[in-house]
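Below is one structure. I have some questions about it.
The complex appears here without one of its protein chains, the remainder shown in place.
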Amino acid sequence: MGLSKETVREIYWMMLLARRLDERAWVLHRQGKIPFHISGIGHEAAQVGAAFALRRGYDWVTPYYRDLALMLCLGYTPRDFIIGLMGKREDPTSGGRQMPSHWSLRQANVVSHSAPVATQATHAAGIGLAIKLRKEDKVVLSTIGEGATSQGEWYEAVNWAAVRRLPVVFLVQNNKYAISVRSEMQMAVKSAADKACGLGLDGRSVDGSDLFAVYEMMCEAVENARSGMGPSLIEAQLYRITPHSSDDDDRSYRSREEVEEHKKRDPLLLARQTLESRGVITPKIVDEMEAQAKAMVDEAVKYAEKAPYPAVEEGAHPVYAEEIRHA
Amino acid sequence: MATKVVMPQLGESVVEGTVTQWLFQEGERVKEYEPLLEVNTDKVDTEIPSPTEGVLLKIVVPAGTTVRAGSVLAWIGEAGEDIPESDSSAVEPKPAPQEDVAFGEATRPMAATPPRPRRELGFISPVVAHLAQEHNVDLSQVRGSGMGGRITKRDVLNFSEERRTQSPPPAASPPGAPLESPAWETPGEGDLFRPTEMMFGEAKQPKTTPPQPPATERVIPLTPVRKAIADHMLLSKRTSAHVTTVMEADLQAVTQHLAAHKPVYARDNVRLTYTAYFVAAAVEALKEYRIFNASLTEKGLLLHPTVNIGVAVSLGEDGLIVPIIRHAEAISLLGLARAIADLAQRARNRQLKPEEVQGGTFSITNHGVGRSLFATPIINQPQCAILGVGVIQKRAVVIHDAIAIRPMVYLSLTFDHRIIDGAIADGFLAKVVERLENWR
Partner (left out) sequence: MPEMTLIEAIRTAMDEELGRDTSVFIVGEDVGQRGGVFRATQGLFEKYGAERVIDSPLAELSIVGVGIGAALYGMRPICEIQFADFIHPAFNQIVNEAAKMCYRSNGQWTVPMVIRAPYGGGISGGLYHSQSVEAFFAHVPGLKVIIPSNPYDAKGLLKAAVRDPNPVLFFEPKKGYRLIRGEVPEEEYTVPIGPARISRSGRDLSVFAYGMMHHYALQAAERLAEEDIQVEVVDLRTLYPVDKATILTSVHKTGKALIVYEDNLTGGYGAEIAAILAGEAFTDLDAPVQRLAGPDVPGVPFSHPLQEWFMPNPDKIAEAMRNLAAY
């Protein structure tokens, strides 16, 4: 696969750090210290696998709200995340204006997104169009959940990319549920990748809990896009281990047994088994990583708790580009 | 100090939760993040982790009780530690129905009592009531030309104008004293520059003093305007603690903007000048430093709700006049340029209306027209500061360690040190400079 041991360890570290941060967010919520959290637990392999297929900081990304692990790979820090959860002034996505996990990171070419789902997909097509007009070799990664592929916006975006052969990779993270509605009720096709054949682009489905399978398929799609062969649609099949958000109680629509069954295919667990069997990591290395992750998360929480809120008058700006200096 | 355990807000719309079970007893020791109790809400059922490590000192809300999010559920601390009294009440009271709270807040005292029309006059519109009061017009003497005999704005203005032209001022009146409003006779209590066109008309009348024979000394009687200016200047010096601070501004950006927009504005028949930029920059600084848009009264500092900028216009030998740009905070650069040109033109033609020279909250004087570099202008009472603008000259300045030729200006700010400290004044003036230097 052409990845060095160090890179593979880094990939595993990103998955682990994302998991521990996400778990702490749930705890902070139940402690009453943050108002909201939306989780990406179970999505880590798909996101990290996709991130490492990109030229990070060079290629462009239009993410969605479950992409914590993806964002960490693109330069987002534990402090950034906890600061965002608490709505503090330093929040690098929005200065405390947006809800948590509504990402934006200009220096990493990560575009700000909103809460209505699929709106970012047409932006990805537009960025792809601009790249093509400028005759550059950048690629756009546009991520989304399977529920959002029901939106007309998403079809319009994929259609644009297909018609104009734009350098966009559409990654659908199919976690089986759109809040409470199962994917069978979202689409009549077996896989969101099947939607590609009606739009005229390459569509493939991959085991989203298998880090290396995602990485390999993403590498191929990214290189196709970069070399002018046009867009791809990739569906990563995975499972949302947590409720939809901190407000959701998933016991009303799925059984504990079902969740427990899927936890056996927890991507973090699978990655550890594979990497240990290949000798890339050892229990000792993992223990060290765990200790480091806990220390980083603890530090981030302590830092964020002390960090200041935005001054109220900052709320008035910047509505227009002319006001940006006020911010 | 003991730490509160509070009912978290377990969802965007969740307002209350029920304690279903305590997982620890009072007196037991609990670790941070260890599940402490179970809670049920209409959105989720969940365990609540402990916010800290310590002894569960007191359970305030027993199992089975429903409380609002944010209520104190328990206290954790060190054994024997006291719990703050005021916060230990069991269940936060149900919120009182929000009767008219918002309404109460929104209701503010009106700036002035609305005039009550006399019934037999028919409907009196807001502007008619306003003008009648201002011009001392008895509306029962005005014939209405509007619908159903309604008295219109034009009727009041015509009536006032006819009265003015038909009845000359009584001989006993002091020359120059405005007739309609006796309050104006006391210049110290309001703006100095209140003269009406009548006042200037008076000043234009032929001199009554007979020619003086040549001598080493002679007396030139003061015109009413000169007398009023003299009185006011002295009054102002006695009233305020004048201090002046000076800064320099690079007008490169303004000059470029002016050159680019002058022809555009000209299409709207507006002459764009530097003055508009100085006014606009001052307005921005006034918005940030509200204290400069204030007056010191016996009751305390009176912050004015609107920014009314007086711009001094020289009338040559006849002194000067300071017409007011009202609501300058809401006026675009185009609007300011239009207002300045209009007011200056009419000031020189002696066509200003009385209300156009009253109620200023801040003044600007452009002494640079006489090539003055910087000055220490005197505050126009009851305002608390005045901005002086010097001559704009190309000067050599050092920018990024290179010598550049830039259009530069000195800005002098005289402020009333009774209410404004030097650092704040410098902050205000720096804001004006920053706005001008970063114009776009």
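As written, the chain order gives the labels A and B, with residue 1 at the start of each chain.
The rule we apply is simple: a residue touches a chain if its C-beta (ideal position, glycine included) is under 8 Å from a C-beta of that chain, and two chains touch if they have at least 3 such contacts.
Just so it is clear, the structure is predicted and the values come from calculations on it, not from any experiment.
Student: Can you list the shown chains that the absent chain is in touch with?
Tutor: A, B
Student: Write down which of B:K153, B:K227, B:K287 or B:H417 is the residue touching the left-out chain.
Tutor: Touches the omitted chain: B:K153.
Student: One chain is left out of this view; which of B:G64, B:P221, B:P263 or B:G316 touches it in the full complex?
Tutor: Checking each option in B:G64, B:P221, B:P263 or B:G316, the one touching the absent chain turns out to be B:P263.
Student: Determine which one of A:E10, A:E23 or A:E156 touches the chain that has been left out.
Tutor: A:E156
Student: Which candidate, A:T7, A:S114, A:S227 or A:S252, sits in contact with the chain we can't see?
Tutor: A:S114
Student: Hey, which subunit A residues sit against the chain that's not shown?
Tutor: 60, 62, 91, 93-95, 97-98, 102, 104-106, 111-112, 114, 116, 119, 121-131, 133, 152-153, 156-157, 159-160, 163, 317-324, 327
Student: Tell me where the left-out chain touches subunit B, residue by residue.
Tutor: Looking at subunit B, the ones touching the missing chain are residues 125-130, 146-147, 150, 152-153, 261, 263-264, 267-268, 327, 330-332, 334-335, 339.
Keep in mind that, in the parts below, only the chains that are shown with their structure count from here on.
Student: Return the distance between the CA-based centres of subunit A and subunit B, expressed in whole Å.
Tutor: 48
Student: Quick one: which bits of subunit A touch subunit B in the complex? Just the residue numbers, please.
Tutor: 27, 29-33, 35-36, 243, 246-249, 251, 322, 325
Student: So in the complex, which bits of subunit B are touching subunit A?
Tutor: Result: residues 6-14, 33, 43-51, 69-70, 438, 440 of subunit B touch subunit A.
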